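Only one protein chain is missing from this complex, and each of the others stays in its spot.
We just call them A, B and C in the order they show up, numbering each chain from 1.
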Amino acid sequence: MPTKLLIEAVRETMHQLMAKDDRIILMGEDVGKLGGVLRTTDGLWKDFGDKRVIDTPLAESSIVGAAIGASFNGLLPIVEIQFSDFIMPAFNEIVSEAARIRYRSNNDWNCPIVIRAPYGGGIHGALYHSQSPEAFFAHVPGLKVVATASPKDLKGLLRTAVYDPDPVMVFEHKKAYRLIKEDVPDEEYDIPLGKAEVKREGDSLSIITYGIMTYHALTAAEKLAADDINVEVLDLRTLRPLDTEAIYATVQKTGKVLIVHEDNLTGGIGGEIAALVAQHCFSYLDGPVVRLCGPDVPAMGFNHVFEGEFLISPERIEAAVRKLAAY
Amino acid sequence: MPTKLLIEAVRETMHQLMAKDDRIILMGEDVGKLGGVLRTTDGLWKDFGDKRVIDTPLAESSIVGAAIGASFNGLLPIVEIQFSDFIMPAFNEIVSEAARIRYRSNNDWNCPIVIRAPYGGGIHGALYHSQSPEAFFAHVPGLKVVATASPKDLKGLLRTAVYDPDPVMVFEHKKAYRLIKEDVPDEEYDIPLGKAEVKREGDSLSIITYGIMTYHALTAAEKLAADDINVEVLDLRTLRPLDTEAIYATVQKTGKVLIVHEDNLTGGIGGEIAALVAQHCFSYLDGPVVRLCGPDVPAMGFNHVFEGEFLISPERIEAAVRKLAAY
Amino acid sequence: MASTKEKEAADSAAQGVQVSAEIHPIAGEEAARADAASSENGYDAEHHAIANTKPKVHYTDLGLTPDDLHKMYYFMLLARSLDERMWLLNRQGKIAFVISCQGQEGAQVGLAYALQPGKDFACPYYRDLGIMVTLGQTPRDVMLSVFGRAENTDSGGRQMPGHFGIRKLNVPTGSSPIATQNVHAAGIALAFKLRGIDGVAITSIGEGGTSQGDWHEAMNFAATMDLPMIMMVENNRYAISEPQEKQMKIRNVADRAVAYGCPGVIVDGNDILDVYRASIEAVRRARAGEGPTLIEAKVNRFTPHSSDDDDKRYRDPNEVKMARAQQDPVTLFRDLMMSEGVLTEEKEQEIRDGIKRQVDDATEYALTAADPKPEDLYTYVYADHTEATVESQYESLGE
Partner (left out) sequence: MASTKEKEAADSAAQGVQVSAEIHPIAGEEAARADAASSENGYDAEHHAIANTKPKVHYTDLGLTPDDLHKMYYFMLLARSLDERMWLLNRQGKIAFVISCQGQEGAQVGLAYALQPGKDFACPYYRDLGIMVTLGQTPRDVMLSVFGRAENTDSGGRQMPGHFGIRKLNVPTGSSPIATQNVHAAGIALAFKLRGIDGVAITSIGEGGTSQGDWHEAMNFAATMDLPMIMMVENNRYAISEPQEKQMKIRNVADRAVAYGCPGVIVDGNDILDVYRASIEAVRRARAGEGPTLIEAKVNRFTPHSSDDDDKRYRDPNEVKMARAQQDPVTLFRDLMMSEGVLTEEKEQEIRDGIKRQVDDATEYALTAADPKPEDLYTYVYADHTEATVESQYESLGE
């Protein structure tokens, strides 16, 4: 099986899907000739042309809103938000509109759009090119939310998302684009939304996480294994709907849980997971539910010192695991 | 001490503040001659005129954005969003701008604005005049978030908010405007942001809540007292910063906690509170941390059947308490 | 730096500066007249003067038959009559909320009548009952919506009245946040273009709504890509309590078309034929791939903003009284047809009787129709896992 970078998986998946189904269009800023500022859409414009790879005006609300309209009229639009930080002007169209189409019309209409957005830090993007806004959307009934750094998972999840009859947000970790390489089958496949995956089995303690933190957790787990701390790493992959079954299963197995995400601590999706665990696995718990998250500051700063201090490293995960394991 | 409705407290507080300090202006849709569609600003235009009570164009992003700018140039703007559901077009200005002004400028600039918004259901407002969007903002470092249904608390909190040097969101429960009446001192006073209040002492179980649910919890508590279930009701009043001290204190006292809010369950502020409790009060807990929240549907529908089914009544709180008390 | 020199320099500077005319080049003359005559509050005799200066067009020149005219009249009157019945029901305490089309039916029916149902799309706003009945929403369905009944097609009682949406009529579900539907229309038009179908997406909004960023983005998106969209602005001079002057400095919303490079057309919304004339030209442009058209219809709002509003707080009652007397699109069209000999007293009575029967029937039907069931709250959040939602919610509610 060929190994691919996350960014290669993104491009290849869109290319495969678009080649087979001309209802699929791609809309966004600089997605055409330039191939995206991060090159996520490189090659698509050449093969599918102006009509299906659409350089839009610089106005996110209309990009999402027009995608919603296009989905009403027979198309399956994929929207690229250039950086997830710039999704905010489209918040109304996503939250008030896309998310509520099916419900408010009593199942008469639906909104099969996909919104892709590169998220996360580590590329010196400072306050406005490093954010992790996924929790805002995971709070919204009517939306489905994917967040991943895995090339293999992205490929299957993106395909499922495009054919999901409801709006799906896909957050791709931008630092992972050129960092994470995995075996990715050439042929198409689906990975269901709402299914987490155990990326590493263990019985001492569970790390529940997603995105690039999965890989940092795996790195930490390798080191901890040397000291007989066997960490199970659950990669959520989808943040809404949450795979509560998988969450409860791992907690019931290990009795201890560390939740890790890059997004700010307070009000992040980690709180929701901790709450679910505290309510539904109370009697299985052998220790407090601990969160290791991005600090409650607006985002990491430009200077590398800020980035280093903000980001959660394998070492920080390791330290947190040791503390909890010793509880 | 005179008793006042919530809406009277809102008006009176703004009036008192504006009369004393001409840096304070009020901006919003229909806040002038009409006195607000819900009459929250009735009388202000008459006394303070066009210049300080400003009917703006129908464009929330510019209302908030202009308030930010006005705060840079010596004013203390209070923005009224007509219904909190319509705050979404201003999401970018609030989250990307107001919240990050101090941080991104390294303390060179600050943004002393207040954004008031009527929230919550129970007035047949259907999907778009009933929402509880407070959790979105409680997730944002740099914002402070008040949510209340108490006339007495609102008066003190609003005054503090106006003089807070950072942006403060004030969510006023719209069903409470003409429902909740309390003793409210005539003279001005401050209530600090970030301080919860125990509205009823008890030792069997803690209800942690805010807004109109506080009053429903108190109603339920009265009934439960007859069966010797002594509920402590903690009204958070401010959702960011959370009064963790008060939260931990009540949990440590009773060992059982029911979190109640009208906002949707998943990703609501209740998850954050449950997570904090699960992490910091683990050894004090005598039962699972339970949440009783608005269901995960886009919002309550127009028909009274939908509203009745969505909303959390005193009876539902009572039932949930009995179940948890019996754990 | 420049502070001291500014004043001296300003004169000479001003000469060389290119300053845009503040007024739409074509509407300019009329606008000047209107500005002179407008009064800050109260009745604004000139609100329609701009549109009225055009030569009247004869219906036969528009390709319309007497039968078309009867239909157009029927749709206008049906919308009006349903609306009036709603107010009655509201005042009787039987329904919670009304938001009205009254005064704007000429604009609505005139535009919708230019469409090809089943092919074209419409993204209307809350006042557009006239568009809805023209496209085929039945009186029963309309009444079911104001009672919030389960059987209603718009939303099954989930949304407030005026939140239209019927898939089989190509009317996407609408919401409350102002101007979002305009952007959807641009996207629908984009899909028409990409799919090679010569369909049209119409959308509408009030003049106040054009202040929203989404309105600008919709116009710019459609104009930049030459999309088959028609944006109708129903300018009734009020956004709830705020007069047009608080929304914009300009008098004619149609001038905004200049910013997008597409035609901006002013029509007399009280004259359904004037609206129709502009609409078929806009439809022709759209189908021919010539891009969007902005149509501003000068209309009146004959009612308070909604049944929750008290317009005496900000509006002279005389204003409405005079507008109703002189500028009622329904009356004006009837009078025109009478004078043209297209309508007789008998024919009119026949139409009125038919409508009355329909409105009565619809009211009766809706009065006793079933409400949604509590468990309907939990359905249709997504296509799948509805079950899961129901269960988990009952659990979370402690039941």
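Everything below uses one rule, namely that a residue touches a chain if its C-beta (ideal position, glycine included) is under 8 Å from a C-beta of that chain, and two chains touch if they have at least 3 such contacts.
Just so we're clear, the structure is a prediction, and the values are computed from it rather than from any experiment.
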| item | value |
| --- | --- |
| For the chain not depicted, the shown chains it touches | A, B, C |
| Candidate in contact with the missing chain, chosen from C:H163, C:H184 or C:H216 | C:H216 |
| Which of B:F83, B:Y103 or B:F137 contacts the chain that the document leaves out | B:Y103 |
| Absent-chain interface as seen on chain C, which is shown | 1-3, 5-10, 12-14, 16-22, 24-27, 54-55, 57, 61-64, 68, 71, 113-117, 211-217, 220, 223-224, 226, 245-250, 254-266, 274, 276-278, 280-281, 283-284, 287, 291 |
| Residues belonging to chain B that touch the chain removed from view | 25, 51-52, 54, 56-57, 59, 61-62, 65-75, 77, 89, 92-93, 96-97, 100-110, 141-142, 144, 164-166, 194, 241 |
| Missing-partner contacts on chain A, residue numbers | 29-30, 32-35, 37, 55-59, 61-62, 85-86, 88-89, 124-129, 265, 290-293, 295-298, 300-306, 308-310, 312, 316-317, 319-320, 323 |
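Simple rule for what comes next: only the chains that are shown with their structure count from here on.
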| item | value |
| --- | --- |
| Closest chain to the centre of mass proxy, which here is the mean CA position | B |
| Distance from the mean Cα position of chain C to that of chain B, given in whole angstrom | 35 |
| Distance from the mean Cα position of chain B to that of chain A, given in whole angstrom | 30 |
| Sites on chain A at which at least two other chains make contact | 61, 89, 92, 96, 100, 103-104, 141-142 |
| Junction residues of chain C, two or more chains touched | 155, 157-159, 163, 175, 177, 213-214, 381 |
